[in-house]
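One chain of protein is taken out of this complex; the other chains stay put.
By letter and in written order, the chains are A, B, C and D; residue numbering begins at 1 in each of them.
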């Protein structure tokens, strides 16, 4: 069976499982012939899934929620990937930012269109700060590292999937990083998830089930064999170096396998946490909290196999 | 020499131009005919509307009032049996002399045949531009550019030839030669010619009839048949009658000043 | 009328143009002088290099060989005591007649004063363009455009006036009037004039001296002093001596054909 | 098509017919500035609405204009104005800066072929460099105020201006240049009084191209670094799957471009009417 897998961003370590699935034969074992469709952001991925360009793929649950609430797109989340928000503050060691509350009064840089921005007010609120307590500037993601290293900003907002990359950059600049995940400050969220088009789920439920099965195996494999997984990605994408992939793969896996996973299991959507996620999303985007029943965007039946 | 249907007929033509600062009456009440195969010269002060008359005949502009007919048909757009020598040379700056001369063929039919080229070469020689066929207009003197324009108008061997001061940039000798060349062509391949000039002698020497226009708004104040024998040549210039015609016309043109 | 240092001096001038298809020798071995406040007319066949001669004098081009001096100084670039009437009208298409005439002031000094405007209006009247001051060049006839060019050259009241067939597009009467107007200006505000024309009569009527050029490569074949009394006017035309000069020059120019 | 007709006084036309007059009134109405562009814009909206309905295009791909209306309500008018102002400010500053740089540069380039051959490659390099790729350098070098955005806008708009103006400056007929030289005028007056007027059609063709590029430049710059502006708003809405809001932003953006373009056209029509050919029906 043919399956078109939708990426939500450029290939990289955090996307390793699907490459593992193809390269190591987990997909083939389930009788699946998977092709990868490139993507540029969750919204675009969801659009492509909704229009049948692709069948299943990864996307941020926040984008899916607002897409469901606003447009009722025929796309459903079938499995959670990151069960924690990947958002974090990065600062330099010795900059005086030693705990997350120290961002108060600092200059903070973020990229203009990251999902993080909508949660920022909530994180600050959780720490009983107002938005006016920091000086926020928005700049191209590529500029954040250089800004931090050159002292153009005290703090940046970036994802935990990029820890190794920022660390490498810091090393080059002879600096060291401190990282404050927002989840530690109480921001509990689901994030990247496996989402599928309703058409795919309805017309080929069996294929969907088998795919998710293979995908889970691939995640586990990547978690246990990061080097081989990284090699699988680098083999498919020659522009990537194994080290680079391995670094970001390890970073990403922290968001997949952690205490939440231990509690709820891999890929689970725990109703309370899901509800909390929607509350956060709706509040952050100024959406009517009653506009969506968070349960309606997930279908746990497909991932229930294991 | 005129036949039942005249080649050109103007019936109470008036022409008013709208300008940046009002309107300008260029022609008023022009009535005239030019017979088939007649050679008519037009004299008149600068700015009296000679070029306008010619442009009306060619169909490039339409009269504000009155009608222009060519071969009995009202003129509403340019015709392709008319060849024009414009007052300015109006050459294509990117084309060689030869290409400029054969341009009517290329422009009307899309192609230039070997015989067109041959005709072009003959014309280059006739207007005295041997050796300049491959030159660009910018590399020619003013008079040479003008001769290219004349050759181009002759190229299609049109039924009607409209010439706006075609020899104005030529020296006396070349001018005379070109005039006689024109007469030879006209006699060999009869055509109707309307010939604007400022040279009274030239008008008398070449034309069957000379029209004299008044100051603006231009109208026709004299219509003089020139009864000099044909073919005309250098000796015509010594003809007593010719001198009388010239003298009369000169007097007429000078009179207006008084 | 010439003084120790001539206004213009050509010493063994040669001019070769590089063209698309080789080279072309336009002038060969030109030696001549024009005295201060002298009025020199230049006659010659079309394409013989008259305009080239004028452009050399003005400094717009430099000779391939030999030297051109103006008031004793070698010419290496245009001078600002020279006024030029180009063979083509060369007007600014976006400027009115008036603005075109006062353009030298605007272009040299950056501003046009009230007296410049006044001078402009006087010149407009002198060239017979009253009422056309606000018109654009495209709205004028060929002869009217040429007269704007003349007025512009006169505007700065230059020491040297170079005129390239300035009256070619004018009718006989206007031509004569403009010629006498030019003489009046020249007599009132003496200047050196180099005047290219194809009209032998005009050359004799206006000039102190007539230079006749040969066919290309152009050189000077006659240098004829015209000893007619000044001031000259309409009656000069009836002068016997004038007719002799004209006859002699006509013969000379026709001879070359034989 | 009859190009000379325009200069004739049609008021003296021989047979003034009723229907003619009515048609002329129509024609005059149509020619009034802004009427046709506005009509076209409305037409685009109508076609858009119709296709959405006829082809039942899902609104998350292309929402119909009537649905987009909802998007306008997402933020209040004051906030809209802030966004518009942010974009407009950057676009205009960048545009004028770009003109201020391009004109002297074009003049330089038009005066020396060697210089032009040496400098053109630099301009091509600048033009060809995708802004996004060098965003870090720009931001680190210029900080995060309006400056980097203005610079980005400038980088995007200046090339057409330089190329077109240089071409225009050099296209002046040689006889007019001779006229200038014969008057021994200073070079700058040859440029301002002859070459530049002659280059006006080229210049305006470039100004028209660049005005829309200026808006694009400001939008791209907002993609790179901004907290405000229409580009930011569109991208932000898109990234949050607020499709209607994104399209609302897009409509405002496009309207802004249209208006600015019309202004440039009107300036040419008003101050440089001679630079417009009169030979069209």
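In the analysis below, contacts are C-beta pairs under 8 Å (C-beta built on N, C-alpha and C of every residue); 3 or more make two chains touch, one makes a residue touch a chain.
Predicted model only: the values in this text are computed from it and were never measured.
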Among D:36, D:81, D:100 or D:267, residue touching the chain not depicted: D:36
Hidden partner chain, touching residue among A:145, A:226, A:267 or A:294: A:145
Candidate in contact with the missing chain, chosen from C:5, C:61 or C:173: C:61
Sole contact to the chain not displayed, among A:137, A:197 or A:244: A:244
Per the touch definition above, residue among D:93, D:144, D:193 or D:238 touching the missing chain: D:238
Hidden partner interface residues of subunit D, rising order: 1, 3-4, 30-31, 36-37, 39-41, 44, 61-62, 110-114, 116-122, 124-125, 127-130, 132-134, 136-137, 140, 159-160, 163-164, 167, 170-172, 174, 177-178, 181, 187, 201-202, 204-206, 208-209, 212, 215-216, 219-220, 223, 231, 234-235, 238, 246, 249-250, 253-254, 256-258, 261, 265, 276-277, 279-281
Sites on subunit B contacted by the missing partner chain, in the whole complex: 58-60, 77-80, 82, 84, 86, 88, 90, 92-94, 103-104, 106-108, 110, 136, 139
For subunit A, the residues touching the chain missing from this view: 9-12, 37-38, 40, 43-44, 47-48, 51, 53, 141-142, 145-146, 149-150, 162, 165-166, 168-169, 172-173, 238-241, 244
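The rule we apply is simple: only the chains that are shown with their structure count from here on.
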Most widely separated chain from subunit B, with each centre as the mean of CA atoms: A
Chain pair with the higher count of C-beta pairs in contact (C-D, A-D): A-D
Mean-CA-position distance for subunit C and subunit B (Å): 27
Multi-partner residues of subunit D (at least 2 other chains): 7
Subunit A residues counted as touching two or more neighbouring chains: none
